[in-house]
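I have placed the structure first, in the form of C-alpha cells, so that the comments after it can refer back to it.
Of the protein chains in this complex, one is absent; all others appear in place.
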Amino acid sequence: MPSSLLVTSLVNTIQIGSLYALMALGLTLTFSVIKLPNFAHAEYVTAGAYAALIISLAGVLNPLIIIAVAFLVGALTAVVSHLIVFKPLERQNVSLYTLILASFAVGLIIRYILFTIADYFNIFDLRIAIPLQILFRTGSLILTNLFAWVAPTSIVLVILLTLLINRTALGREMRALANNTILARVIGIPVERVKNYTWLLVGGMAGVAGALWGLQSAVSPLMGWAAIISVFAAAILGGLSSFPGTILGAYVVAFSENTIMLFLNFSYGVDLAYKPAIPFIIIIAVLLIRPQGLTQLLKRAGELGR
Amino acid sequence: MIKKLVSISLLLVMLSLLGAGIQAQDDIETYVLGIPLPFTGSFGSFGQDFERGILLAVSQMNAELEAAGSNIRFDTASADTEQTPEGAARALQTIAQTTGAQVVVGPLTTDEVLGAKQFADENGIVIVAMASSGPAASIPGDNIYRVIYPPDTFSSKAFATIALERGHENMVVLHVDDPFGNGMNEQFIANFQAGGGGEVASFGYAPQSTELSTEAAAVSAALAGFGDNAGFFCVCFPGAAQAFVQVAQVDPILTTVQWMGNEAMTTLEMLEDPGHAQTLINANFVTVSQSAASTPLTPIFNADFVAMFDKEPGIFTNYAFDAANIAMLTMLAAGNDGAAVKSMLPFISNHYIGTTVQAYLDDNGDQAIASYGIRKVSDDGTAFEVIGSYNGNTDTITYN
Amino acid sequence: MITVDHLTAGYGKLEILQDLSLAFAAEQFSAVLGPNGSGKSTLMKAIMGLNTIFSGSITLRTRELIGMQTEAISKLGIAYVPQRENIFTELSVLENLQLGVRILPRDQRENALNELFELFPILGRRKPQKAGQLSGGEHRMLAIAIAWLSRPTIMLLDEPSAGLAPAIATDVFNILKELSQQGITLIVVEQNARRILQHCDYAFVLREGRLMFDGSAQACLEDEETIKGYLGVH
Partner (left out) sequence: MINIDLGATAISVLTLFGIYALMSISLNLEYGVAGVPNFGQALFVSIGAYVAGVTYTRLLPLLAGMESVHPCGPTMGQALQLRSEIMATQPVAGFINLALTLVIAAILSGAVGFAVSYVTLRLKEEWFLALVLLVGGETVRIVVRGADDLICSHNGISSVAQPFYFLDDVQMSSILFMLLALALALIAYLYSQRLTHSPYGRMLKGLRENEEVTRGLGKGISLARAQIMLIGSAIAAIGGVLFALNTGFVNTNDYVVTLTLDVWVMVVLGGIGNNRGALLGAALIAIMDRVTQVAAIALNMSGSPIEFNYVRFIAFGIILLLMLRYRPAGLLPESRLTTIAHETAKRLTPGKTI
C-alpha cells in the first residue's frame, strides 16, 4: 500500500472516527442510562443534517450557527420521541424486544417524515455548502477548513460530554442511573429529569454529527440509517457501557473501514464494496468473543500506565 | 375463525373501494396505465420524478383525445415497488388486480423489472421499462420492453472510445456495486482493452454508501500508480457522486487527471456547489448520455414540464415521458389488451420519435438505437452542454 | 407511622403478600422476620413502590404511598437499603456519598458528610476508591451511609447483616442502635432473628405472605412457638 494512501486514510480515519464517536457516545449513553438499544438514533443524525441543510440553503453559512441549529433539532427529535413513545412504554414495563421494535418504528416514522420534507423542497443528495478552503498542503496531505470543522468540533464535543459525565452533578446522576436504576430511584434521584437531559444530549450530539456529515458528504433521508451499523459497532466495542471504550471503538471502526479496507484492497484485492461488512464482522466477533468490548483492554492499559 | 375474519375484512375493504370506482361515465372508455416505481428508498426521488414525466404525457394525451372527440381517456395507477424485486411484483399485482391495467410504465431498475417479470408474463401484462439497461433482462419473447434506453453495451463502448481518443493508456473506474455498475465496468474494460487500452483498475462502492473518502483515496492511489496518461471513469449515482466530488476536489491526483462519468452524474444538483462545478470543469469531465440527444420535441417537453410542475425535469424524466407515450399510442391502436399491446408495441415504437430518439427495438425487446450526446460542464459552471454525439450503431463520435 | 392495610402485592402476575395488614410505629425499631419467601423483602419494595400492587393501601401518616413514584416516596423522608445492589459500584465512594446528600440543601451537605465520616471513619479513608472494590463490611456501611445521609425519618433495611463475618455484623447492629437512638424509625428485615430481637423494640413475623405474629421484641423472644415454628432455631 503506497505511503501517501496510508496518510490520506489515516486523516480519513480521524475525520470519520470523530463523527462515529459523536454518534456512538450517544448510543452508549442511551443504552446505559435509558437501557434502550435505540435504532432510531440514526434518524436524529438525519434530522440534524436536514435542519442544517435547510438553513444553509436559506443562506446561513456560519458553521457555528449551523451546528447549533442541528444540535437543537436533533435534541428536539430525541426528546419528543422519548416523551411520546419510549417513556410511556417504559412505564408499562414492556420487554426489551418491544422497545427495540418501537425504536425501529420511531426511526421509520422520522425517516419518512424527512422523506416528505425532502420531497417537498426537492432537496435530495445535497451538501451543506460552506465554501471550501485549503488550510494546509504538503505532498499528498491536504487539510481543508472542512476537516478543521468536522474533526475538532467532534473532538471538542466528545471532550465536553466526557467532562460533563465525569465532573458534574448531572453526569454523576446519569452514571448512577446507568449503574443501578433501582437504587437511583430509591435515593431520590429525579430519574425522569435526568433521562430528559440524557435524551437532549444524545439527540443534540447526533444532530451535530449529522450536520458535520453533511458538510463533507451529501444529505439524504437515508444517511443516518446507512451509518447506524458502524455506530453500533463502535458502541459495542465500548461494551455499550464505557465512554473511553466507545471513543476508542469509534476510531477502531473508522480505521478498519478506511486503512484496513484499503490495505486489504491493495494487498489482497478485496473489493471496496465489502466495506459495509466490516462493522458487521466487528459486531459479531466482539459479541461472541469479547462482549465486554475494549473496556478490559483499556483498564489493563491504564493499570500499566500507573 | 381467523379465515372468516380475513375473508370478511377483505371483502369489506374491497367493497368499500369498489364504490369509488363506479363514477366513470358510460360513454367514455378509460384505459389505465400502471406506474410501478420506487417511491421510497434511495431511488425514491427518481421514482417521483419519473411519475411526473408520465403524468405529463397522460395529461397531454387526454387533452388531444378530447380535442379529437375520441371517447378514450387514460388514467394512471401508481404503486410503490419499495425498490425491491418482490416489492415490484406486489406493486404490479396490485395495479393489475385493482384497476385491470394491462400495460405498465416502469419499474426502474433491472432487479425490479425481473421481480415483476413472472407475474407480467403469466398474466399477459406488458412492462414498458424506461431506464433499465442491465443485460440480465435481455430476454427474447417475454412481456418486457425496454424502450428508449439502450443496453449499456453501447454507452460503455462510447466511454472506451473517448478514453482511447483522449490518449489514456490506463484507466481507473469507480462504480456502484450493483448490476448496472458492474455491467458497465466489465463492458468498459472489454471495450477499452479491445481498442488497445492498457490496464484498468476498478473499485466498486457499496450502493448504500453516503460517504466516499475511502474510495476516493483508493482511486487517487491507483491513478498515481499508473502515472501519466491515466484517466478516471466514475459510474456513480447522484448522492455518491456528490460525496465523491466533495472529497476529490482537493485531491492532488484526482484534480490533475481527466474524468468521465455516467449520465446519472449530470444532474443540476452536481453543479450547485461552485467548487464541485469547477472541479468537473478542470477535470474536463464528459458524459455520454442518451438524454442529451435532443429532438425538436425536447425543449417543448422541458417547458411543458416546468409549466405543469413548477420545477425542472430530472435527468431521466423524458425517458418516462417517451415510454408512457409509446405505451399509450400502442393502446390506442391495439386496445386495452395485454396480448395485443405486446404484439403491436414494437411496431408503434419503431415509428415513434419523441424527446430522445426513435425507439427501435431488437429481438429482446430492448432499444436498439444507441444515439448519445456527449456533454460537458459549460464554462460558467451552471449547466451541462452538448459538445458532440456518439452513434452507437456505427461506433462514431462527432464533435460539434 | 406507616400503615399497611389489606395489601396484596408481588411481581408480575405472581402474588406474594396476601391481604397483609400491619402498622409500624414512629421512632420505633421494628424487625420484620420470617422464613425465606415469606414476603419480607416484598413488603419493603411495596412500601418503596418497586413492585406490583394488586390491592390494598400503604399510608405514611395519612398520605397514600401506592401509586407514587419511588423518587417521590424517598423525598418524604423514607430511605431504603436494599439487600443487594445497594451501592453504585461503578462510582467512587465519595461520589456515592455525594449522591446520598444531594437531597439536602446545598449548605448542609458539607456538614452532613463530615458528620458521616465521624460515624463511619473507614469510609473517609476510602473516598477516592471505586465503590465496587470495597470489602463486604465496608460495602454494607456505605449502603447504610448513603441512606442515612439524606437525613431520613424512616429507614428500611433489608437484611443488613446477611453474609457478614460475626464481628462486622456486630458493627452493623451497633450502627443500627445508634441510628435508632438518633430518633430514626427503623424497619429492618432480618434472618438472624434472635440477634435482632435483642436490639429492636417490636417484631413482625411473616409466613407465606401473611402476618403470623406481631408484638414487642420481648414477647416475641419469649414466644417459643413462633421462634421454633416460623423463625427456626438460631
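As written, the chain order gives the labels A, B and C, with residue 1 at the start of each chain.
Simple rule for what comes next: a residue touches a chain if its C-beta (ideal position, glycine included) is under 8 Å from a C-beta of that chain, and two chains touch if they have at least 3 such contacts.
None of the values given here were measured: they were computed from a predicted structure.
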From A:Leu6, A:Leu83 or A:Leu101, residue that would touch the chain that is not displayed: A:Leu101
Options B:Val32, B:Ala57 or B:Leu108, residue touching the unrepresented chain: B:Val32
Touch with the omitted chain, as defined above, among A:Ala211, A:Ile229, A:Ala254 or A:Leu294: A:Ile229
Interface with the unshown chain - residue positions in chain B: 1-2, 5-7, 9-11, 13-14, 17-18, 20-21, 24, 30, 32, 39-40, 48, 75-80, 82-87, 89-91, 93-100, 110-111, 114-115, 117-119, 122-123, 134, 136, 139, 177-179, 182
Residues from chain A at the interface with the omitted partner, ascending: 37, 85, 88-89, 92, 94, 96-98, 100-102, 104-106, 108-109, 111-113, 115-116, 119, 229, 232, 236, 271, 273-274, 276-277, 280-281, 283-284, 287-288, 291-292
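Methods note: only the chains that are shown with their structure count from here on.
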Per Cα centroids, the chain farthest from chain A: C
Chain centre separation in whole Å, for chain C relative to chain A (CA means): 42
Centre-of-Cα separation between chain B and chain A, whole angstrom: 35
Centre-to-centre distance between chain C and chain B (centres being mean Cα positions), rounded to whole Å: 73
Touching two or more other chains - residues of chain A: none
Residues of chain C touching chain A in the complex: 48, 50, 69-71, 74-75, 79-80, 82, 85-91, 95, 98-100, 102-103, 146-147, 150
Contact set on chain A toward chain C in their complex: 169, 172-173, 175-176, 178-180, 182-192
Parts of chain B lying in touch with chain A, wherever the complex brings them together: 40-42, 44-45, 48, 177, 203-206, 208-215, 217-218, 220-221, 224-225, 238-239, 242-243, 246-247, 249-253, 269, 272-273, 275-276, 311
